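A single protein chain has been omitted; all remaining protein chains appear in their positions.
Per-chain residue numbering starts at 1, and chain names A, B, C, D, E, F, G, H, I, J and K are given in the order in which the chains are listed.
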Amino acid sequence: MATVFILNGPNLNLLGVRDPAVYGRDTLGDIEERCLRRAAALKLEIDFRQTNHEGQLVDWIQEARESADAIILNAGAFTHTSLAVLDALSAADLPVIEVHLSNIFRRERFRHHSYVSLAAAGVICGLGAQGYELALEAVARLLAGRTGETSQ
Amino acid sequence: MATVFILNGPNLNLLGVRDPAVYGRDTLGDIEERCLRRAAALKLEIDFRQTNHEGQLVDWIQEARESADAIILNAGAFTHTSLAVLDALSAADLPVIEVHLSNIFRRERFRHHSYVSLAAAGVICGLGAQGYELALEAVARLLAGRTGETSQ
Amino acid sequence: MATVFILNGPNLNLLGVRDPAVYGRDTLGDIEERCLRRAAALKLEIDFRQTNHEGQLVDWIQEARESADAIILNAGAFTHTSLAVLDALSAADLPVIEVHLSNIFRRERFRHHSYVSLAAAGVICGLGAQGYELALEAVARLLAGRTGETSQ
Amino acid sequence: MATVFILNGPNLNLLGVRDPAVYGRDTLGDIEERCLRRAAALKLEIDFRQTNHEGQLVDWIQEARESADAIILNAGAFTHTSLAVLDALSAADLPVIEVHLSNIFRRERFRHHSYVSLAAAGVICGLGAQGYELALEAVARLLAGRTGETSQ
Amino acid sequence: MATVFILNGPNLNLLGVRDPAVYGRDTLGDIEERCLRRAAALKLEIDFRQTNHEGQLVDWIQEARESADAIILNAGAFTHTSLAVLDALSAADLPVIEVHLSNIFRRERFRHHSYVSLAAAGVICGLGAQGYELALEAVARLLAGRTGETSQ
Amino acid sequence: MATVFILNGPNLNLLGVRDPAVYGRDTLGDIEERCLRRAAALKLEIDFRQTNHEGQLVDWIQEARESADAIILNAGAFTHTSLAVLDALSAADLPVIEVHLSNIFRRERFRHHSYVSLAAAGVICGLGAQGYELALEAVARLLAGRTGETSQ
Amino acid sequence: MATVFILNGPNLNLLGVRDPAVYGRDTLGDIEERCLRRAAALKLEIDFRQTNHEGQLVDWIQEARESADAIILNAGAFTHTSLAVLDALSAADLPVIEVHLSNIFRRERFRHHSYVSLAAAGVICGLGAQGYELALEAVARLLAGRTGETSQ
Amino acid sequence: MATVFILNGPNLNLLGVRDPAVYGRDTLGDIEERCLRRAAALKLEIDFRQTNHEGQLVDWIQEARESADAIILNAGAFTHTSLAVLDALSAADLPVIEVHLSNIFRRERFRHHSYVSLAAAGVICGLGAQGYELALEAVARLLAGRTGETSQ
Amino acid sequence: MATVFILNGPNLNLLGVRDPAVYGRDTLGDIEERCLRRAAALKLEIDFRQTNHEGQLVDWIQEARESADAIILNAGAFTHTSLAVLDALSAADLPVIEVHLSNIFRRERFRHHSYVSLAAAGVICGLGAQGYELALEAVARLLAGRTGETSQ
Amino acid sequence: MATVFILNGPNLNLLGVRDPAVYGRDTLGDIEERCLRRAAALKLEIDFRQTNHEGQLVDWIQEARESADAIILNAGAFTHTSLAVLDALSAADLPVIEVHLSNIFRRERFRHHSYVSLAAAGVICGLGAQGYELALEAVARLLAGRTGETSQ
Amino acid sequence: MATVFILNGPNLNLLGVRDPAVYGRDTLGDIEERCLRRAAALKLEIDFRQTNHEGQLVDWIQEARESADAIILNAGAFTHTSLAVLDALSAADLPVIEVHLSNIFRRERFRHHSYVSLAAAGVICGLGAQGYELALEAVARLLAGRTGETSQ
Partner (left out) sequence: MATVFILNGPNLNLLGVRDPAVYGRDTLGDIEERCLRRAAALKLEIDFRQTNHEGQLVDWIQEARESADAIILNAGAFTHTSLAVLDALSAADLPVIEVHLSNIFRRERFRHHSYVSLAAAGVICGLGAQGYELALEAVARLLAGRTGETSQ
């Protein structure tokens, strides 16, 4: 059974706690649970983690290189600033799906550029917690080799 | 039963015909079929169209305003150049999911900016034909009011 | 009696229908009527049209070259993106008044530049439907040769 | 009866004196007279002034805050450089119509940006002395509450 | 016998009609005739068209993919704004020669960038109607496989 | 009989020697020969030269001012960096055709701007050695006064 | 006893009058009073002034050169546009503390750059009227030579 | 009694050790002591920390969310590069005062932009160790609700 | 006898007073005297003035339009910021020589652009007080019509 | 007797020959003669040279290091492109006066930046041939140590 | 015997493991060994470390301040993003040699700028593992005071 690392960057541990009216009631724990259910249905194992430390995120991506078959990454603020994360992803040589809860392109200008995108197979943003589930579905197909990779 | 307009912009009619080794064997017809199947499962009706004409695309988005409950849009090259499409989407006041077959952020610099994103709830790119299916799943949840809209 | 083409670009057909609290209750039809009344008072004939198609707008401007004495143009989104409209206006060699319902300089940055302005005698923006009427008054004076053209 | 301050910035006192072939024969005095006639017809009182001093212009706009119902402003060169004028206009909280005799968008690049526009309800440019009269008509309607404010 | 599509973009239908002192007396019809004569000498068949509609131009380039051996393209204003035309050319996978009647590099800054150039084998500009004839000669050699393609 | 200077800038003497698979087998000598043949057919005399020295190129352009009727110039790298060459061309007051073997607009960004274009009647690029021959044909027509100069 | 000039630029005379809900109830007079009290406690004499005229501000800074020991400056809009104020400050060769009532870095982009900062020892912004008092405390220490100037 | 976190970023632990002639003799310990004294006078409790690790700083800001009433932050180099710190501050939803020992606007260009400012109520820079004390005074007033928040 | 206005902008009244080691011992009065002597030798009358007020400078340039034959202008900081001064100079339609005591191109970047240069016949900078005398010599020749105006 | 190298860059040898109506009738020879006369009056010896070769200009500036007391330099096009000339001037460690016949700030944008200015004591431009004479006067004073170097 | 810290940033621990055909077979351990041998020959002691954590790198540079005589630094991705590393290096006040295995100037644009360079005595890049050895040789000479520091 394939393993997927689902890695979350800085401040994502605060989800659901602050301002539920705005950000939704889902905590990161709730998202993990939804991922577990969807992963089970897709016959995938997941390892779900969060860190506020860039170096930790790099360590985990390097670990994925050895122990995982794919990465789903919501790098939070590091998305826009961390070249080290990009380099780790490039070295990992695994399918990567980039996820953002909000549509980053409707936020401040400095959130429009993503280093992660340069190493990601696909990007899903603006779909909240559901984005993680869709990312799992995408990973499942990529791993099944039934990518039907069309381009435009 | 809710109706979803799935609109495709210029040159997407060429999918699957040219260079299947690079762009995959899926034609736009194949994608339509996969969408039909997934839509049926989700209890959605779809209206799948393609055009090379910006004005036509604007007309259709205005039509969606009257006749559809959501829009899935792969605007092709118009993504990056058409303010008229953006204005039509803003006026439509419907949930919009933006789809791209390839990861536009790994292509030429002039494909990194999207006017469509400014009016879209979510963006899915780089996942080939599957991106349309995931977009349908996202639409289904948005329409069911079970958006669980979390933000980061 | 002189003829004035009053040409409207993409999405202006939606005026008055959506969000009347924000955009006013005037439909494009109402504007046309106010223009007809003012034109009559000024002894001008008008031809009032709208299109979502850039090519159609270029065709009409070329037609104006043969059949009209002046152009009042609200090119909507094409204002900011269409070099083809600019070239058609330059070739038409007629007095052009550019009109915008809103003050485009208080909106998004990408609406601050206008290709139409490069070929227009004058610009009126932010005055809603009344802007069209003032444009007609301006056209009347330009055609009467009583331009009193002062510059600063 | 409502009062409108018509304020003119630097070098506008030279109108009609220099190069009448280029800039027209209208002096600023002539423009004032045309404004008086049009204002009378519209049941408006006007106070028409000119200064080469930015500080003076700021003082007058602050005075308008107390003593006027609207401002028509041709700030000349200060249009493009004076943040102080913008702040005064924002504080005045009155309807402002920005006027330019020439079409500033066909002149040097550094005349394309206007600080005044950021606080103006509407902009009229390129229509010479007539622009002031049309601005009075616009003010009349704004004050009459019959703005019919449509937006695009 | 090989077929060459000679496609002309917006406003080129006005050639020779307006301002002959500036733009020359050649109409687009005259240019077509000169192309016919030169094509005959080169044993080429040509299909000469003009449109003001971007979508039409994209349709024709797609048609060329099926029915032509090469494209000569003067895309007029679309040269500088149409990513859709670029995508169509890339998909057509035919030799493309870009032609401009004037030297676009001596005109306004926004005419210096060409999307068409990114998909063209060669560019000829500033040589008026003759540019089309030279393009035909270039096409003839490209098709004859005697390209002698040297680079610098 | 009219004389045409065909001037070549730095590194063009290496043509055909290095990497013939990529740059073609034509040496600069071969190109000169093809030019001689085409020139004879066109009743033109040519003077074909190459230099790696910017100052030499300026000297030759000044010489052309006295001794030639037109210039065909492939300035190589100086195209993008030499204002001195531009000034010499402007002073020469002769018809200039700019030639590049490759399509410079598909190469590195710093090759997209050309100082030579600012003084050239026409530009031909991407057509290899044939570009020189077409330039000769263009010169012939320019000198014959049968320019049919149309513009777009 | 040391003297501190507290100079205020354009539109600061409107404080407390307009929009007290937003800008607070403090008038510039109230701020002056608070400064007087704090200055007394610190054994400082103050001279508190406001002007809408850039030239006046320059004159006062030059006067400070002769008559004051330090300057506290809220230059309002001139902060961002007046090189003349910067030059006067540089020539004054006195300790300067720059004050802004609001946090200018959270406002429009054109308020992020400050010419005053280039000549100021310190900057205090976003702390409302209290900012002036803290500036006085800073001045007191600077003048007492007990600056304990650490840098990072 | 309210608690204030005083957080210091990378390299601030070197204060007073290196180059005392330039940076002053105050060590970070001395600053902490001055803060303790001032805090006592203001009836505030402080928690004074330093770290070279961005992730640690994010953790502490998150901790402040639970355990503190305000934050005084000298983020050192992270001021200019850390979006993660900005996000943590925004989530903390506490009054934040940004402090810098030196006037960052007189240093290298890349120190002029601050991510911290986007989430700070106020900024104090260039006043050395005293800046921390003034920040405490500002915090005291903000917490006392006697902000007298005026804006300009 | 021809009259030359020698106008000096903000802070030039401080010359010679501050920092004589750096800026020289010449006061503005000394420069005026040197100008008087040189003017006498050249049979020119001069009117030498200084102001810190932009509006005053504009007034004087307008006065020069009536009362002077040429202007020598050291606009100080207004050189770089005042469009109003540029407009006044353009309207004055007199020979203008721009003078700067220092070489502004070796100073901060924001002093490299001059609005005055756009209306000046010539520019002299970096030559200290002597620059004014050379400007007088230049004016003398311009007025004598013996300009020998060569260009490069 | 002090020696001054007067060095002229590319295309200045064409002065007076082409377009005398525009560029004046002075040849470079005439300018040399005027310089000789003025130098004699100032007790200076001059060495007047012109070259189209950047390397030659660098050689001459290095020679000046040994054999001259000052340099007057009109580097023509190299002004804007040659870092090598700047480095040679910096190494020469002599007073340098930069001269341009025309006012380069009223010409194309790419002539507004000068590398020469970075190493020049003073700049004189727009005064035609007279500029050289004034430069000689400036050199004379610099060498006499009576620079009265004031700065603003 | 002098001690040299050789510090390696993020992802350098992956060297030699992934893609040996591209990146070479040298692991970081191999490089350490080569450094040990070269250091021994040069009579230097080395301390060779790697980390993925920016804060760790800052800590080590601060440690070097106490315990080392020089630093050789390959900061990997932090080279381009870490101002904190730059500040630590500046504070360390030791000779720093910057090393990169690849030629960063031939890679993506965002790798062309280095914060490390601003504090480094020298830079060596593109020479693979040998770069470290050459850096050691450079350090040896710098420490021996036989730097023969010439500049160009």
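Everything below uses one rule, namely that a residue touches a chain if its C-beta (ideal position, glycine included) is under 8 Å from a C-beta of that chain, and two chains touch if they have at least 3 such contacts.
This one's a predicted model, so the numbers in the text were calculated from it and none came from an experiment.
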item: Among the chains presented, those that the missing one touches; value: F, J, K
item: Among K:T3, K:Q56 or K:S102, residue touching the chain not depicted; value: K:S102
item: Chain F residues that touch the omitted chain in the full complex; value: 9-11, 13-14, 18, 51-56, 76-78, 80-81, 110-111
item: Touching residues on chain J - with respect to the absent chain; value: 53-56, 58-59, 62, 65, 81-84, 86-88, 91, 93
item: Chain K residues touching the omitted chain (full complex); value: 11-12, 15-16, 22-26, 31, 74, 76, 100-103, 105-106, 112-114, 117-118, 120-131, 134, 137-138, 141, 147-152
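Rule of thumb we're sticking to: only the chains that are shown with their structure count from here on.
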item: For chain G and chain I, chains touching each; value: D
item: Chain B and chain H: spacing of chain centres that average the CA atoms, whole Å; value: 47
item: Rounded Å distance between chain E and chain K, as computed from the means of their C-alpha atoms; value: 55
item: Per-residue overlap in chain I, given as positions that touch at least 2 other chains; value: 11, 53-56, 76, 81
item: Chains grouped in pairs wherever the two touch, ordered by label; value: A-B, A-H, A-K, B-C, B-E, C-D, C-E, D-G, D-I, E-F, F-J, G-H, G-I, H-K, I-J
